[in-house]
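A single protein chain has been removed from this complex, and every other one stays in its place.
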Amino acid sequence: MARIGVFICHCGHNIASVVDVEKVTEFAKTLPGVVFASHNMYSCSEEGLGSIRDSIEENKLDRIVVAACTPRTHEPLFRRNCERAGVNKYLFEFVNIREHCSWIHAKEPEDATRKAMNLVAMGVAKAALLEPQTEGESNVVPVALVIGGGISGLAAASALVSQGIETHLVEKEASLGGILRDIEVIGPEMTESKKLIEELKRSIECSPKAHIHLSSRVTGLTGFIGNFEATISSEKCDEKVKVGAIIVATGGREFIPKGEYGYGSLPGVITQLELEKMLAKKEFPEKTVFIQCVGSRQPGRDFCSRMCCNTSIKNAIRIKEAKPDARVSVLHRDIMSYGTLAERVYMEAAEKGVRFMRYSLERIPMIKKKDSGLSVEVYDETLDEVIQLDADNVVLATPMVPIDDVKDVAMLLKVPVDKYGFFLEAHVKLRPVEFATEGVFICGTARWPSQVSECIAQGLAAAAKASVPIREGKVVIEPITAFSDSEKCIACGNCVIACPYEAIEIVEIDSKKQAKVNEAQCKGCGNCVAACHNDAMQQKGFGTRQLGAMIDALIKNALEVSE
Amino acid sequence: MSEFNPTILAFCCNWCSYAGADLAGVSRLQMPPNVHVIRVMCSAAVKPEYVFKALSQGIDGVLVLGCHIGDCHYMTGNHRTAKRFPLAQKILNDVGIDETRLKLDWVSAAEGEKFQQVITEFVGVIKKLGPNPLREVKF
Amino acid sequence: MNELGKKLCDIAFDKQKADYLLAMREESGNVAPVFISKGEDIGEANIDYPYQLVTILSRIYPWLNKGKIAIVARRCDEKALNETIKRGLFDGNRIAVIGLACSKEQIKKCRCNDPVPTKVDIGEPNNGVNTDELMNKLQRISPEERMDFWVRQFKKCNKCFACTTNCPVCFCEDCVLEERTFVAEKGIPPGLSFHMIRTFHLADKCIECGECERSCPVDIPLLTLRKMALKDIKDLYNFKPGDRETASPMLTTLEGELLEDDTHVC
Partner (left out) sequence: MSVKHVLTTCPYCGCGCNFYLQVVDNRLVGVVPCKTDEIGQGRLCIKGYNAYAFVQNPDRLTHPMVRDGHQLRKATWDEALDRIVSEIKKIVSKHGPDSVVVFASARCTNEENYLMQKFARAAIGTNNVDHCARLCHASTVAGLVYSFGSGAMTNSIPEFENADCILVTGSNTLETHPLIGARIVKALYSGAKVIVVDPRETPLSRLAQLSLHQKPGTDIAWIHGIANVIISEDLVDKEFVATKTKHFEELKKVVAEYTPEKVEKLTGIPKEKLMEVARVYAKSKKSMIAYAMGITQHSNGTAIVKSLANLSMLTGHIGKESTGVNPLRGQNNVQGACDAGSLPNFYPGYQLVANGDMKAKFEKAWGQTLSDKPGLTITEAIEKAATGEIKAVITFGENMMISDPDITHVEKALSNLEFFAVADIFPTETSKFAHVVLPAACYAEKDGTFTNTDRKVRRVRKAVDGPGEALPDWEIVCELGRRYGAQGFDFNSVSDIMDEFASVAPAYGGISFDRLEKEMLTWPCPSKDHAGTRILHVGGFKIGKGQFAPVSHEPPAEEPSEDYPMILTTGRNLFQYHTGTMTRRTPKLERESPEPYVEIHKADAKPLGVEDGDRVRISSRRGSITLAARVTDRITEGVIFVPFHYAEAAANMLTNPVLDPIAKIPELKVCAARVEKA
């Protein structure tokens, strides 16, 4: 029989002002297996953690339940605390009575208390069935793979090789640099992009650790963190390389606004990148109208691309600086010039005479061809009047969108994309630039439209994260992996089909065919568990008996008691 | 007997809906106190067996909440969820359990308000339906 | 050996070049399943009793390392073989089917709408019937009445597991229905979860042979319940179990799955 200790947290007033923590504590004492229960002002404080450790020792507790906030932030802390007290950290169960109870039932203290009791009973029921786990370990091939040789990929690869990590950089084009090759200067700092790229390129090319694969693609990938095998294909050959970590820097592309605002039919209506090429050739138009948010922030593509405003402002200034008399207008729906520098540049543009006008999605600007050039009719929302503008060029500021074959790349890497087709990182705040798939990292515009400076920062971040397993030489496998009960398994293969990671195979052990989970490849999603018909497949920490016991506890405490 | 206070079970996936529930909490969004969350890593790890068990033992309603389609952190997990639970609902209906006692929905990590809305609406639906009749059935 | 026996042996051993034959015969005043090797006397063959030969074969097969087995199969058995072969339980190359067309009486008992095997070797093909009276009635009445009906039926269940033991497409050794986690009731009768879980598990593989209903000692109309779930999966995914080509298991694959957005909440 387990010896369970239950610790109810006041969280200052956060919980205790709503939930009657004393009552919950007294109730916890009556639950099966509970030999100790108490409540603390702040369980996560050093004092609170210390008192939990003392109680573990005094009462010889072997299962710890803390009812406090969310496991998503505080579970690691309490687990470490258990470990310090000599209890396997996976014998810890977290009950969320703050986010899921006191905070959302602030006006119903009695009901909230009852619910907290139910939740504690459920946690205790699960805890009683928890088993100690050991974290697995697997070796890491000390080689990195960077997919994409744009600014993000270059930043990442450069950082990796500068740490002495052998790195394969794969670029589908014949030269490195990505979109930046077509852009002369980068706003708002007005950095010369060529210089930036050359510096990064040189740092990579000079390194004996770097392998640059131009005109190549990654066409195959097997394995798992520490032990991937990637196939790099070029026209000449397919090469297999073993790598320990992967950085995805496949970038995005400019959205081509076919048919919008006369693009494709009216000469002079161009995209931002086309303008960049013109400016690089020192062709500065006399009359320029920028239209912002073309193809973004509208139904179907409702995101903000974040870099278009700064780009238009940057180019407007470049035109103004080259030709102070040139007429430049920016038609926008909101200016996104976030941060101190960009906002200053925005002000500077206005001071230089760039006209900013606000249009609405309901009444978008109209472009007509004139004898020479174009005429733009725009309803200015602020002035509440229709304004006519002449233009040599109308520049459509379109968003960054995912590359065309993003889904193929996603399938290859077994990583998710969001509804727009951008890659989805594991968690925006808790695990940035990581994928849920361990050992695979994401940076740059493949993840989300970003400024160049952000791309570089992300590239460096991804490189830093990728270097962790490579430097450590081994990875810890979190014990939430699945395993098959060989007694029960009949090798029907449901789990094999259900696994998104090809982590399960049917093998013959002791002349019995059965499913076997490759722990290092398993990401702990539990999909196989639900697909298994005879309860043979189990997930550590989420066993069917454990979850079943939680349901039973709810039934017992909520239904039977109320009878 | 006072007003019917349903007992509801919710399965939330770790990445989206549980985080959405946390966000609802952080945002202090108020909602009825009937729903008890069990955290799972992915909505596709929720065995329909749990739902059948819970409902046949008298739980008044079960929610299964996952990431939006396309946002699953395990790529295709919630596609299976979306395939399974409509069938589970129909089977409930076949044996005469009101199928709206089981609800599948998607809540992202950023959708605290949606979480609040889903919970509030579902509790409303269950309150209207009344207690699970299987509470009274003695096999 | 009677005429039927001769015919079965001819088809099995001469035409199909099988090494073994699984059929039924009269023996000690009863009709028994019989498994013979080539050259053995089958005796008085009899096909009047619907023994679930696929289930019977599934217990023998693991011990039989080689050789081709001819099996007398109705249309449903044929479908059961497809479902099991698809899942790798039998090697399709080692199974030969002797198609048995069901009698009108059997068709009526099974409310079967698909009674004719791909190739009819024995019996005369008859038309299927399209309606299950009970199912129609259950779909007409209110959910409350439907629950009353099933509760009254399931109260009889004494957990013999005949429905799983005799089912040709139920092949787990340890059944989830034996787990207290999912079927909480100690003793009998088990509650509704027992029957709902089984219905769910079978929804993408049941081939309507009706053996569950036939072997239920307390006459729970299980075939009707099966048919209801089959209609559900047909309505939802336009899927019908029983062929060798379609994805298996339907509910676990992503086959036939066109989700692009969030509309699929339920």
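To keep things simple, chains are lettered A, B and C as they appear, and every chain counts its residues starting from 1.
In the analysis below, a residue touches a chain if its C-beta (ideal position, glycine included) is under 8 Å from a C-beta of that chain, and two chains touch if they have at least 3 such contacts.
Quantities reported herein were computed from a predicted structural model and do not represent experimental measurements.
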Displayed partners of the chain not shown (whole complex): C
Using the touch definition up top, pick the residue from C:Arg74, C:His195 or C:Arg214 that touches the left-out chain. C:Arg214
Against the chain that's been left off, what residues of subunit C make contact? List them. 20, 27-35, 37, 49-51, 56, 59-60, 63-64, 67, 155-156, 158-162, 165-166, 178, 186-189, 214-219
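Just so we're on the same page, only the chains that are shown with their structure count from here on.
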Which of A-B and A-C has more C-beta contact pairs: A-B
Whole-Å gap between the CA centroids of subunit B and subunit C: 34
Return the distance between the CA-based centres of subunit A and subunit C, expressed in whole Å. 47
In subunit C, which residues are in touch with two or more of the other chains? 176, 181-182, 184, 252, 261
At least two other chains touched by the same residue of subunit B: list those residues. 48-50, 53, 57, 68-70, 76, 80, 84
Considering the complex alone, what residue numbers of subunit B touch subunit C? 48-50, 52-53, 55-57, 68-70, 76, 79-80, 82-98, 102-106, 133-134, 137, 139
Mind pulling up the subunit B residues that touch subunit A in the complex? 5, 7, 9, 14-15, 18-19, 21-22, 24-26, 28-34, 36-42, 44-50, 53-54, 57-59, 68-77, 80, 84, 109, 116, 135
Hey, which residues of subunit A end up touching subunit B in the complex? 70-72, 96, 98-101, 103-108, 111-112, 114-115, 118-119, 122, 410, 414-419, 424, 426-428, 436, 480, 498, 500-501, 523-527, 529-531, 539, 542, 544, 547-548, 550-552, 554-555, 558-559, 562
